Every structure is written in C-alpha cells, then in structure tokens.
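All remarks here apply to the structure that follows.
Left out: one protein chain. Kept in place: all the others.
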Amino acid sequence: MSPIAVITGLGVAAPNGLGVKEFWTATLRGESGIGRIERFDASRYPARLAGQVRGFVAEEHLPSRLLPQTDRMTRLALVAADWALEDAGVRPDELPPYDMGVVTASSCGGFEFGQNELRNLWSKGSQYVSAYQSFAWFYAVNSGQISIRNGMKGPSGVVVSDQAGGLDAVAQARRQIRRGTPLIVSGSVDASICPWGWVAQLAGGRLSTSEDPARAYVPFDARACGHVPGEGGAILVVEDAEAARRRGARPYGEIAGYGSTFDPRPDSGRERGLRRAIELALADAGIDAGDVDVVFADAAALPAEDRAEAEALTAVFGTRGVPVTAPKTMTGRLYSGAAPLDLAAAVLSLADGQIPPTVNVRPVADYGLDLVTGAPRPAELRTALVLARGHGGFNSAMVVRAAA
Amino acid sequence: MTARRVVITGIGVVAPGGIGVKNFWNLLSEGRTATRGITFFDPSQFRSRVAAEIDFDPEEHGLSPQEVRRMDRAAQLAVVAAREAVGDSGLELDELDPHRVGVTVGSAVGATMGLDWEYRVVSDAGRLELVDHEYAVPHLYNYFVPSSFAAEVAWSVGAEGPTTVVSTGCTSGLDAVCHAVELLREGSADIMVAGATDAPISPITMACFDAIKATTPRNDDPEHASRPFDGTRNGFVLGEGSAVFVLEELESARRRGAHVYAEIAGYASRCNAFHMTGLRPDGAEMAEAIRVALDEARVNPEEIDYVNAHGSGTKQNDRHETAAFKKSLGEHAYAVPVSSIKSMIGHSLGAIGSIEIAASALAMEHHVVPPTANLHTPDPECDLDYVPVTAREHRTDAVLTVGSGFGGFQTAVVLTRAERRAA
C-alpha cells in the first residue's frame, strides 16, 4: 500500500494575519485584510484595493545576505517555510538531506524584482541589471531558495497553473512521498502588488474596481464584480504518515484525495471541468459526496464563474447539500498562494470544529449553495474539500481528512 | 503490480536550424551549428551578442493570426511542436477521450519576450515608474502567468485532463516530461502531450546573463561560439526552441500499432541545496540523481550506450558534470560517448531538456550519436569521450540525459528501447 501523506506543519503569511495563530484568529472573527494599496500610488489605476501582508519586516527574519537577491514573495516564502518546519517540530539539519524535498507553485514569479530590473534596463541600460535577475524573478526561485536555506536535496519541483497551482504543488508533494521521500515542503506564496504586476492583472479584466473594501470582493453575491488580488499564502510540511508517526509528530490532517482537469475550449459547447475535478478527488479519497463536511470554494466573484462553480457543487452535492465557505473574502485572491492558505484553513477547521465565514456576501439564492456567512459555524468536521481554478481553464480539487 | 511503462510515440521539435524533427536531426547528425550574431534586436550594448535564433514564421506553421497575436513566442513554438508530435504519433484527436489526455509544458522563463516588450511600452521605455495600464495589451495577463502555455497546448490538442506548466529552471524540459510520466503511471491520464518551450532571446535575458558573465563574449565568431567541454570555452550561447512528445503506456501503444521511439524507463531529480547559480565541483547531487534514475530503470551503468550531457559550455558546468558522470558510471564514464547538442543549438533554458530528450530518442532511432561541435582543444579536467565535431554511428539502445539548473536542480532521465525486456 502506498504511503499516506499528512500535513504536519503550517506557515502562514496572509493579509489578515502573519502567522498561523494570527491568521486563524482573524479568520474566525471575520476580520478582513483588504484595504487601499499602500505600497505604491494606485490612484491612477481603476482598481485600488488589495490584500496586503502587513507588518512583515524581512530583516527581522532573514540574513542580510539573502535580502538583495530576493523578491518579496521569496522572503515571505522563506519565512513561512521556517515557521512551518518549526510548527512541525522538524529540524532539517537533523534529517538526511535526500529525505527532504521542496515542491512549490508560482503564478508569476518574483514580479516586483523583475519590474525593477526591467526598469533599470530600459531607463539606464543593460549594465544596470542586477546579477540576481538571472534567478530572483523566475518561477523556480522559492523552491530553490527554500532547498538551499534548509539543506534539502531530495526531489523538488515547481508547478505553474495560475491559482490552481497551489493544489497541484501539494499533489506533487504527495506523489514524491509516495515515491519514497519522507518529507516535502510544499504550498505556495505569491506577491505581485507592484505597478507592473497591477497593470498585468488589470489587463486580465477580472479585478474589482470597487472602492469599498466591504463590497469589492463578494463572490456568489448578486453584486459580484470581480476580485481583489492579494499577496501571501501558506507553506506546508507534508510527510509520510509513518515517518511522522515515528518521530512523534501530530498531523493536522491527511491529503486524502486530489483531482485535476482542464476546461474544454471556450467555443466547444462541452461541460467545463470543475465538477469532474471534484469527482476525481472524491474517488481518489475513496469517499462519497455525503462524506464531505465542508467545501472551501474557489470564489472567483464573476457572475458566470460563480454560477459555474455553484453548478458543479450542486451537481455533486445537491442543492444546499454541503456547507460552503470562502474565507478568501478576507484576504483577496492570492493566486498560487490561495489554495495552500485554504488548505491551512481547512485543517484548522477540522481541528476546531468551526467553519470560518465568508464575509460581506449576501448569497444569490438561486445558486443553491449553503454558504457560511457572517459568523463561524460550529460543526462536526472530518473531511474538507478545497477547490482552486486558474485562468484559462485549470481546475483542481483536494480532499483533506482529519488525522485518524 | 507492475508500474505502467511509459513510451514516446510522437515527437515534435522547433529548434534553431531545424524546424521539424527531420530538419532538427539533419542538423545534429551533420554537426552543423545554428548559433549566430543576434538579429532579434540591436545587441550593441551587450557583452554577449551571440544567440541561437530560429527563423520562425508562426503563420507558415499553421497558427492563425489571432493565435499569433495572443501568444508569446514561446507558446507559439510549443503549439507548433505539439501539433507535429500528435501528427507523428498517428493518434486521431477526435477519437480520443479528451478527459484522458493531459498536458505538461516546461518553461524556465515564461513569456520573457512578451513581458520585456510590453514593459517597454507601458513604462514608455523606462520613463514611467507607475506604468500606464492604458497602453497594456489585453493578453498581457497571458504573459504574466506562463500557465497560459499549457492552456494553449491543451486547446490546440483538445486535452481536458491534468494540465500544468512545470518550471524548474534549466531542468524544466526534463522535469515536465517526468511529471507527465508520473501522471501516466498513476493512471491520471492515458495520453500526455508533454514537452517544454522557451523563447528568451530578449534584452532583459541577455542583460541578466551578462551581469553574471554566464554567456559567451565570443562575438567575433558566432558560428563557433558554443564550445562545451572545450578548453577555450567561456560561457554558453543562449538559444530558444521547443520539443513536445506524445507519451502513452506501452501496452496501448502496441495495441494501436504505434511506432515506439523509446521508453522513459527511469528518472530522478535532486537539489544541490548549495547555491542558486553555483555548483559544487564534485557533482554529488547530479551523480545521485543518475544513480536513482538508473536504478529505477533497472539499467546498469555499463548498459548506457550514450550520455546526452547538459554541456552548457561554462567551465563550472562542464567540470561538475564530468565529475558526476565519473562518480555515477564509474569506469564506464570513460568508455561511453558523451555529447552536448548545445554546441549546435545553444542553450534554450527550460526548453533544452525536452529538446535533448528528442535528440536522445532520435539517437536510438538512428543508432547515431550526435557530436559536440567546436570541440578542438582538450580541457585536462574534462577527459571523457565527448564525440568531437563529427557524429558517430554507434549502437544505441539506452541513453542517459541529464540537466542542471539555477536553483540547484539536477535531473537525470534514462531512455531505453522498449523491447529491451519482457512486458
């Protein structure tokens, strides 16, 4: 029988809380981290709100040797990885280097670092481009830097599938555990709140232009008008359950099932892939729809996308058949960081018996969703389903189960 | 239960000097080089002004004007390579269950050309710090997220199974194919269209490699600028390109009577956990990846008939890799032919691993080992048989191909003839 993969450590950098405890407390209280962009003057742009990670001072956590060569997303990821390992009770220098790997996702790489070097190139000339540009912006940088900082030489990787990548990375971590590596640092952190990243996201046409933090990102609501982007995410320590047990670790939960699909061409008339991704994940976990206690939705906040997600959920679970929530209404959409953060929220929900709320949303009744709004809902929770969709048609679904 | 055996049944290549598998193989087997002075932009301000560029007209290769407009060059190369691979495999797309067809595309640097150009526009040549969204093209988001490459390939072949981009720097092209092998073995798909692409020949890329002096400044002799394992080498030549494969399970390939190029029998990836760009001279982590890949393939070092090297043409790499071969293959390292096709088509970053898998499969197909071009001056620290200058007829039933990349990634892949062992 192939090894079981469990989550044994969490490291969180979220707009509504830096650190697992801070994030989870804020999330249960319904506290949002969405606000006006502070890092650059966004007044000239049609969208001006973002979920920004506040209070993060890289110098307090990382050696100065690393700072000139790292984008913000890498700094956040390195620190979140430190926290996750600490949370798991893992001292990497005590483990064989080939027994530890790193698999993260990225959506756009270190975009702010890239922006600054593009500006140097075009405003001053090629000799002004940093020696670190050759890797600091690229998609593989977080896996590489986490591996170096922690001496992890095992199988590693990076997947890029927009927002869905956050689940695809954790699924790949599970594959590596099944192939025999006892510990994989996984998850993802993204951060691209800079003018160049902002313009690229505006071009996608899916940003909310609302000025009101309480109305800007309202998925499944009749007023849904796009999303607010955020930065951050979560790094997870994923381990072979047997290895975790041997060292006396207490797992948060098991990665029990996963499914991934791609939408047909928009003009094909064929059904989109989210329902199938959910069904694949349930089958992979060996469970029925009725076994799922809560769904963490993708929550795109565009009417057509919300309807598509609601249809997939009602097709599998029936009308109002399962509690659904979107705590990302408090953080904005974190691109590849979103789903790992939802996985963290999901396993914390299982432990606490509380479903965190979706804030600011008055759900469209017609969608047929039992959306948990306003306040946390206490419930007996054993199994959670996390969904993530990426632009262009990526659909991923992951089942996490409370540790036995 | 035996693991499903995964084989290559279709190949598509768009490489410098060789668009299409036939032209690509002609270039390699004739030992011609496709490196030249940069023509894509005025390179006069750069230290290195050599590259391996493709003369590529996307519309001539079947892309519609709309596809050309919305896709970065790297996506265009991948879609053309994917269509060739599917055609070569003999699969009829409309007879397949789209749900069982997946896509993985490797890319190290995504839509670099598109991003470089569009930044120039929205910043008004660097003048505006607060770049102007009014001048952004609608498809800028597709450049922002290179996952769009996998989406384009999936649309072009009608795939609705697991689809992703794999981005592990310069091992992306190996790792993307291995990711697909894993999906086939676990049963998540029956057909994977998998490969890699990069089109990085752009001012920002030249500038960043200038800054670390990784690319060659041999601007006066561009045709002979890429010199892996040669004592006079002084950096790599940037390239571009794509190779894409149709991968499927051996039994299904046999059932439909498909031509099988090679089995992907084993692979492994390890990290050096040492430095983002530096390599330890002992090659220990690459050697470990090779050892595990051989083990998984159940191939002894002595059975490897050809080693397709990373061979980028930096002193650091060539020595690191030579040490890794000695450590993992023992005495056989001195006997087996080792060559680097980067000597002919440059280093296309994330794409090159897939292009090298294509070269390896074609070496098995023809029993010909491609040469290391431009190798005239021995380096005492690189003392293996690097097949200098001229291709060699050589019985080739098992190939090791390796990659090494920024971030510390080291990947090894073993290809074997599928008939080698009983099913």
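Lettered A and B in written order, each chain numbered from 1.
Keep this in mind: a contact is a pair of C-beta atoms (placed from the backbone, for glycine too) under 8 Å apart; a residue touches a chain by one contact, two chains touch by 3 or more.
The working rule: contacts and distances are computed from a predicted model.
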"Actinorhodin polyketide synthase acyl carrier protein", "Cytochrome C oxidase subunit IV family protein", "Peptide/nickel transport system substrate-binding protein" or "Potassium-transporting ATPase KdpC subunit" - which is the UniProt name of the missing chain: "Actinorhodin polyketide synthase acyl carrier protein"
Contact residue for the chain not shown (choose from A:Ala131, A:Cys225, A:Ala289 or A:Ala375): A:Ala131
Residue among B:Thr33, B:Thr277 or B:Thr416 touching the omitted chain: B:Thr277
Among A:Leu66, A:Cys225 or A:Ala315, residue touching the chain not depicted: A:Leu66
Touch residues of chain A, complete complex, unshown partner: 63-69, 127-128, 130-132
Touching residues on chain B - with respect to the absent chain: 211-213, 217, 234, 275-278
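By definition in this document, only the chains that are shown with their structure count from here on.
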Centroid spacing, where centroids are CA-atom means, of chain A and chain B in whole angstrom: 29
Chain B contact footprint on chain A (complex, rising order): 40-41, 44-46, 69, 97-98, 101-102, 106-109, 111, 114-115, 117-127, 129-131, 133-135, 138-141, 143-145, 147-148, 150-162, 164-165, 168, 172, 175, 192, 195-205, 260-265, 270, 273, 276, 390-394
Residue ranges of chain B touching chain A (in the complex, touch as defined): 45-46, 98-99, 102-103, 107-110, 115-116, 119-120, 122-123, 125-127, 129-133, 136-148, 150-151, 154-155, 158-169, 172, 175, 179, 182, 186, 188, 203-204, 206-212, 214, 268-277, 285, 288, 405-409
